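Shown here: the complex without one of its protein chains, the others still in place.
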Amino acid sequence: MNIDFILYKLLFAVIILMLSLVVAMYATLAERKVAGFFQDRLGPNRAGIFGLLQPVADGVKLFFKEEFMPAKADKVLYILGPCLTMLVALLSSAVIPWGDTLIIGGKEFALQMADVNIGVLYTFAVVSIGVYGVMIGGWASNNKYALMGSVRAASQMISYELAMSMSIVTIVMTSGSLSLNEIVSQQHGMNWNVFTQPIGFVVFLICAFAECNRSPFDLPECETELIGGYHTEYSSMKLGFYLFSEYINMFIASAMISTLYFGGYNFPFMNELGLSHNWISIIGTLVLMAKIFFFVFVFMWVRWTLPRFRYDQLMRFGWKGLMPWAFINMIVTGFFYMLIKRGF
Amino acid sequence: MNQDSTKISLTNRSKVVSNKKMTLMERFYLPAIFKGMIITFKHFFKKDVTFQYPEEKRPFADIYRGLHVLKLDDEGRERCTACGLCALACPAEAITMVAAERKEDEKDLYREEKYAATYEINMLRCIFCGDCESACPKEAIFLTNRTVPSEYKRDSFVYGKDVLVEKKNARIDVSKRQTPEVLAFKKDKSKSHNK
Partner (left out) sequence: MLSHYLFFFLSAVALISAMMVLLSKKPIHSVLYLTLTFFTLAGHYILLNAQFLAVVHIIVYAGAIMVLFLFTVMLLNLNIEGEFPKSTLMKFVSAIAGGMIFLVLIGTLKSFEVTTIGNPELTQIGLVKNLGKILYSDYILPFELSSILFLSAMVGAVMLGKKDKN
């Protein structure tokens, strides 16, 4: 535990947090731009060139809006809700391997906050406590629509968590490790898990949509039925936190998809290029970013293509559609894995 | 429901909705979702239909029915004689006027002996139907391809002569809507409106 190790970790943590925030900030702009392009429009383009200052303008607007609190709201929990959502959204970035190692002055620096040997379980835990922020906020607002939205959000997240974990368990089975770093390094080159686990990938992707409360699973915040869902009573930066954490979640979920199924920082022909280790690492990080942005785009693409589910459809799909597929996938994978391992 | 009504088709894009049982492939939904996503992706590269409004304006048709103008004749005299036919024709009752007699020294201001001392159109009532234009026997009022700008008060939407009468040095071209056919139609005694 020397001093430059701690300094490096601190610096890295700051960088990762800033990166998540900036990406989420520009994801709000990207969402509106993408929505515009899908609908033959332009999207915001007045604040700065190509609307690049639009997130800043939105942020300033949110900051200067009135801080409103319902008279009968539970004051502490009302404030705790959005804070918790934001915190949980940022937490999972700690275990994602953002790149290989960098060797500076003979010392090896890992481009990962914490290479815990239970990285996958850690993300499970973070996802499972993500429900609290929404539930607390919805309940503390003392508004029936908000409560309705939060109950929907919670039950949806719990339901889809199961199929999601089931599909990750398959990945854990094939790679034999719970460490995300280990899982990524096993997908060296083009040995991406998506080729061996296509069903698992589809299940995971759909569950990721549901966990992020993104369309077509955005019933917790649907405007037409629940006038905004769990954040009906929120205004100003507290609302901003809720909206912002959705984009952070999207970024982290894309990072998880890339890490688990698309090889993380690995890219084809990484050995044949003949570059030094550091260059490969830097290119790998950029490649990971490209993969993440692609999946963020997919999130938006799906949002502006598919209509919202009905609540009973959502539940039926989660339990009767995804769960059996995740189960079958797990059992078949386990069976084949056993055959190979035993050498039959 | 009338059985025949289903057979009438205005466009050939309508599809008959059926409740048939879906095949196994259809029940996976994924192919259909991909199809939809490809459709939206095609739109991603399509030309935008947006007009960048203040800089770029949508071209209006020459016969667009927008903000009214009270025309002056070639010598710069007001054509309107305050006959009140436009107010009578107006279905929304948006037009009011007060008639006055022309003084001797106002001959270069008004074409005929009677003129409108005040002439007001309430733009909130106006439905821009153009009946005033058709009714006018003196070719004095026209609708133009300008729009009514937004205001902060309701009172400001009552436009008086100061806005409606065209300026001498900024004439408004209405020749596109005053074609010989239109003039002939207005003079045609066989039509009911000219009797």
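Order of writing sets the chain letters: A and B. Residues in each chain are counted from 1.
One rule holds for everything that comes next: a contact is a pair of C-beta atoms (placed from the backbone, for glycine too) under 8 Å apart; a residue touches a chain by one contact, two chains touch by 3 or more.
None of these values were measured; they are calculated from a predicted model.
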Which chains here would be touched by the one that got left out?
A
Can you say which of A:Leu102, A:Val151 or A:Met173 touches the chain missing from this structure?
A:Val151
Sort through A:Ala35, A:Leu121, A:Leu243 or A:Ile283 and give me the one touching the missing partner chain.
A:Leu121
Quick one: say which of A:Ile96, A:Ile136 or A:Ile171 touches the chain that got left out.
A:Ile136
Contact with the hidden chain (one of A:Leu19, A:Ala47, A:Leu62 or A:Leu77):
A:Leu77
In the full complex, chain A touches the hidden chain through residues 74, 77, 116-118, 121-122, 124-125, 127-129, 131-132, 135-136, 139, 147, 150-151, 154-155, 158, 161, 178
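Everything below uses one rule, namely that only the chains that are shown with their structure count from here on.
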Chain A touches which residues of chain B in the complex?
30, 33, 36-37, 39-41, 43-44, 46-50, 52
Within the complex, which stretch of chain A touches chain B?
34, 36-42, 202, 301-302, 304-306
